[in-house]
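Removed: one protein chain of the complex. Kept in place: all other protein chains.
As written, the chains take the letters A, B and C, and residue 1 is the first residue of each chain.
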Amino acid sequence: MALLRFAVFRFVTMLATLLVVSVFVYAIINLPPGDFLSNQINELRATGQSNGIAKAEFLRKEFSMDQPIWKQYFIWLGALPGPHGFAGLLQGEFGWSFEFDKPVSELVGGALWMTVLVNLAAVVFIYAVALPLGVLAAARSKTWIDYTSAFIGYLGLATPNFLLALILFYYGNRYLNLPIGGLMDPKFEGEPMSFDKMKSVLIHLIIPTFVIGTSGAAAMMQRLRANLLDELGKPYVETARAKGMRESAMLTKYPLRVAFNPFVADIGTLLPSLVSGSVLVSVVLGLQTIGPVLLQALKSQDVFLSAFVLMFVALLTLIGTLVSDLLLALLDPRIRFGGRER
Amino acid sequence: MTILPDGRYVDDAPYETDTGAEARNAELDMSNSRLLWLRFKQHKLGLISALFLLVSYLSLPFAGFISPYTPNERLEDYLYAPPQLVRLFHDGEFVGPYVYGTTAEMDLESFSWKYIQDRETPMKLKFFCEGSEYKLSGFIPTKTHLFCAPEGATVFLLGSDRLGRDVFSRILYGAQLSLTVGLVGITVSFVIGIILGSIAGYFGGFLDWIINRVIEILRSLPELPLWLALSAAVPSHWGPVAVFFIISIILGILDWPGLARAVRSKFLSLREEEFVRAAEMMGAKPSRVIGKHLLPNFLSHLIASATLSIPAMILGETALSFLGLGLRAPAVSWGVMLNDAQNLASIEIYWWTAIPMLPIVIVVLAFNFFGDGLRDALDPNRS
Amino acid sequence: MTALLTVENLTIGFGGGAPVVDDVSFSVNPGETLALVGESGSGKTLSCRSALRILPAAAQMRSGKITLAGKDGKPDIDLMSVSERKMCAIRGERISMIFQEPMRSLSPLHRIGNQVSEVLRLHKKISKSERKKRVLAMFERVGFKDPLRVYDSYPFELSGGMRQRAMIAMAMVGRPDILIADEPTTALDVTTQAQVLGLIKDLQAEYGMAVVLVTHDLGVVANMADSVVVMNRGRVMEAGQAPLILNDPKHGYTRDLMAAAPEIPETIPEQKSETERDYILEMRDVSKTYVLKGGSAWKPKTVINAVRGVNFGVERGKTLAVVGESGSGKTTTAQMALGAEVADAGSSILFRSEPGGEAVNLQDLDKAGRLAFQRKAQMVFQDPYSTLNPRMRVKEALTEPMEIHGVGSNEERLDRATEMLRWVGLSENMLTRFPHAFSGGQRQRLSIARALMLGPTFLVCDEPTSALDVSVQEQVLQLLEDIRDRLNLSYLFISHDLAVVARIADEVAVMRSGLVVEQGPPEVLFHDPHHPYTKALIAAQPEPDINRPIDLNIVSQGAGEPSTWPEAFRFDGVEAPPLTQTGPNHKVRCYV
Partner (left out) sequence: VEPIEGDFWLQEVNAGNLPPVSERMPSIPLVPDLKLRGRELGTPGGTLRTMVTRAKDVRQMVVYGYARLVGYNERYEIVPDILESLENENDIKFTLRLRPGHKWSDGNPFTSEDFRYWWEDVANNEMLSPAGPIDFLRVEGELPTVTFPDAHTVIYEWHKPNPVFLQKLAEARPPFIYRPSHFLKALHADYADEETLSEALYEARVRSWAALHNRSDNMYKFDNPDLPTLQPWMLATKDGKSRFLFVRNPYYHRVDPNGVQLPYIDVVEMQVVAPGLVAAKANAGEVDLQARGLDFKDTAILKKGENSGKYTTLLWGNGTASQIAIYPNLNYNDDLWRETMRDVRFRRALSLGINRKIINKGLYFGLAKQGGMTVLPVSPFYREKNSQAWADYDIEQANALLDDMGLTERDKEGTRLLPDGRPMWIVVETAGERQEVENALQIIIDNWKDLGIKLLMRPLERDILRNRVYSGETMAAVWFGWDNGIPHSYTSPDFVAPWQQEFFAWPKWGQYHQTSGDAGEPPDLAAAVRLNDLAHEWSQAYSTVDRAVIWQEMIDIHAENVFAIGLLNNAPQPVVVSNRLRNVPEKAIWAWSPGAHFGVYRVDEFFFDE
């Protein structure tokens, strides 16, 4: 029952937090001067194409962009009626993308999946690389294994992602015949999932995963190593050794679990930070994830689209934090059984 | 030694009963920092790294002196010149450090610059020579350089870039910004992160709840739109360095939640440790418990995190300049240089323009090994 | 008979310093018990650990040879050179070890059952349920009343003695050929100790297990050992058959050691009259209940009545000793006495810093009051390892209390630390060491030294000498008595060693299941125990006389379950008889 109450409580706080975030989000994206439609009108004029202007004017009315900002917010939220009555977040209407001339909800679906896919691949990569290497580096600290893994990790970390991507694409294409950019062979786009498509997606994922993953993996590895080295001196490690456990098994069962604590605390951010951190990477690598959509939307001040993406990221963060809190409690019974209050 | 007939073993050596008879240990009078240093010294790689970093930082004010050119000095006849080798022997004879003169040629087949070496005449480098004017340590105007190009030739140790600027000199000048400004952000983020994280983790309860909410809101707030908004809001007459300085502070202010959460979660479990309770029972104030008992037990993670933040900060500007917020010419930093190198030609044809990657890797590795040495020295189990 | 484990000429040192284990040799035969006794810090633990090749990172094995006899006719194994892989197969399977400090030796994040059954998982090919069955059986044998609860508990939920027993179970559940037990019963009350020792003996008889027993308790040696090795300063002083050494020690050190062993005095009590008492600390109706949340949200909570209605006071300048079964709430009581645990509502704990002065209730102290109280009242912790910050040098740890209370200058603090260290018999050179670089006994002394730093008036000692050899123990007790008399200190003294208690206490309270069952001055209590539990305790106290062995199997039953006690004392569940005055200064929990 306690758990249920906790969950409900957390859920309510989460909604409240989300509301606060929504205010910030709406404010921030409206900070830069101008708005999409005036910008578009400017752009059209600048290129001497006065033809689209009428349409922009039409949209401005349709989406209450002529209202003061606070009213716009409430209309967007669905707390005030727009020209066609209440139609906002609360009513499940996410708004309209001016840039794409489509309802936002229709637009980001595919990109969301791709985002999840790419980031999942990156997360898997990070864990798959960082966990064993970090453990190895700790177990064999101050050996060449340790140094090499640190070197490679930092090499990945110290190379700007764009440059790294370009290098990998160029040479990967040249010597390994890897594809340049994109998330699948374009010919599979819109096709139903098939073995070939799967294969194509996987091949295309190699370099992006690597590029997005290296920095995360290196960071995680080094921190894990440091935390592990701390734990290795603890007596319970000796107990485990005295039981006759193999070093590797022992490391993963005992100290790793303790050393993992800070990472679990960070799991909440992992996904969202990958989403926002990989924005530029995605832009550069031409991945059809939410990142480029967001950047483009922000640059052109496509308000509803950016707001939707940002709210989505925020939701992810909040859920992530929730999950990480729960995991943390699961991982460390001392926390689970409620520490002392001071 | 005696073996008694009943199989007993008895030691004959005299035995002592009084305790504390050992000679006074020399370490005893040393301060903690000296002890730390003693132990740090044993980590060779860490020591070398620390020395390297020290030298790097100390030489920052002298970047102008060491580099043969000033950072924005363009040699218009030497665009995209490849690195030149400084040689010592010519035709088997020792002539001292010299380079060959080169001439540029436009190759209209491949649309790239070709450089032809004049291998006949060695041109000796000049030392402590007059070059273009710069400000030593930022305020003493002078013209003396450690070494300069010989008359009629160039000395591009690491080649030149699209505008004919010396990559080597630019790397040295770039260090001035890359090695300093970014650290400000780290400091800010660490200070806030540690303070708030420890408060949340140690006190728990309502404070924890509040801080957690702030963290959540901050973390779910996107940075990207903020940058875009900022880039419009920064007054135009600010110099690029000032802008970047402010940005890295803001970066730091936004960056703390991750660390704070890590600190908090670790403290949540650490505060249950017996020694913490013991300290509390002795009457230690929370600040003391946090500072003396909890944080030191989390140092490894902090050190590792700090070393890891450094590349992020050095490179952060490349991402920011994507959004028009990073450092801009005439300011030079490694990130700026790499930003210029972000095209295929820099990888395939003019590879030396991507060289600034190297100092970043080296510095980051040095920080890492330095941190590792520090961690080791602090680790009680290794004594 | 060939020796199962042979240690020859072992020398171990740290850094460039003199060896801490110097040319040590011993061997142990199957089915036999070898007792390692000796001064605290003399290298017993290191010698034992080297057999498993688990030494501190900084330790260097300078010379020596350790051989393990091969099983089933296989050749002997040189433990120094065998591969790490083979070593893994040996550890836990052929040789297992009980570490000296069980509190820290358990992983805080894993359930006890998981950690214990792991030994079986690693070395025996048996099913999961079978493993659990065996572990539970072993738990029962080491004296857990509720093995299932322990199986699912985390270490921090158990009392010190319980953790120690869990460690013992872990070492024994795999039925090793050799058991190395490093002070396995230090933290245990005598009946449990008897039980554990009995268990070791049984297993030894059943499987021919060899035992290397490190202990400071000559009583235990007398009851268990076949042969004895006496160590001092890293060297073997004397070694040989137990009866010979115990009856007729040849070496001077051994003789000193024998002489230092405390015993329950056999004097006739002189009846003191009841006088007005000046309590420095008074506990009135103090109770403490822990509520354990279930492992999942759906399991019911468990309520543990750790302490139930304790009523006693510590007189100024006197020592109140608390003895009792492991897990009976002694530590909890002590912590409440220092305000470190909040007692249940309705309890009051009164502290009077001056004779006849205003009593303050610890339950509702403000910040300043608490700080003032903390300066006067200090604690010697039961588990020194975990109460010392692993990242603080001894120097800092010792001076910390003075720093906190802003006493003295830096030099003065350091001087005082040096002095305290000397008082407890440690060298000032150790000030720059980290806590982990000490032997168990040394750490315990550190803990004492730290408690004395501020010159407190009230000291809670939670098993302060449990890990000390008799000679050092004697020294420490002497010290405690000295300063008590000199500075008019008052002690709340927790111990399981009745001989120690008899020596130092002015009044003794016997606890069982959170209740004080009998209370009185030691002369009365030890001479005329009324309560069956007290009687059992006294009977179970081993004496360092090999000719007067106690029957481990009988005494280990202790007084049995409270529900099996005679009518007058019996209590079930919550209902317990009241504490009744039966003589001057003598209270017994019984129906009259």
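Annotations
What we mean here is this: contacts are C-beta pairs under 8 Å (C-beta built on N, C-alpha and C of every residue); 3 or more make two chains touch, one makes a residue touch a chain.
Note that this is a predicted model, so its numbers are computed, not measured.
When the full complex is examined, the chain removed from view is found to touch A, B.
Check A:26, A:73, A:154 or A:169 against the missing chain and you find that the one touching it is A:169. In the complete complex, the hidden chain is touched by one of B:32, B:112, B:137 or B:287, namely B:112. Which of A:27, A:152, A:180 or A:206 touches the hidden chain is settled by the complete complex: it is A:180.
Mapped onto chain A, the interface with the missing chain covers residues 32-34, 38-39, 42-43, 45-55, 57-58, 61-62, 84, 87, 99-103, 105-106, 110-111, 162, 166, 169-170, 173-174, 180-183, 186-187, 189-190, 283-286, 288, 292, 296, 299-301. With the whole complex as reference, residues 72, 74, 76, 79, 106, 108-112, 162-164, 228, 231-232, 236-237, 239, 321, 323-324, 328-330, 340, 342-345, 348-349 of chain B touch the missing chain.
As a working rule, only the chains that are shown with their structure count from here on.
Separation between the centroids of chain A and chain C, computed from CA atoms only, is 52 Å. Once the centre of each chain is set as its mean CA position, chain A and chain B turn out to be 27 Å apart. Each of the following residues of chain A touches two or more other chains: 233, 332, 334.
Of all residues in chain C, those that touch two or more other chains are 57, 108, 156, 390, 436. The part of chain C that touches chain A in the complex is made up of residues 52, 54, 57, 84-85, 88-93, 96-97, 99, 101, 104-110, 115, 118-119, 122-123, 154, 156, 167, 170, 292-293, 296-297, 385, 390, 436. Interface of chain A with chain C (complex): residues 1-4, 233-236, 238-247, 253-254, 257-258, 331-334, 336-338. Interface residues of chain B facing chain C in the complex, by the touch rule stated above, are 4, 6-11, 13, 15-17, 19-25, 27-28, 30, 32, 35, 269, 272-275, 277-285, 288, 292-293, 296-297, 299, 378, 380-383.
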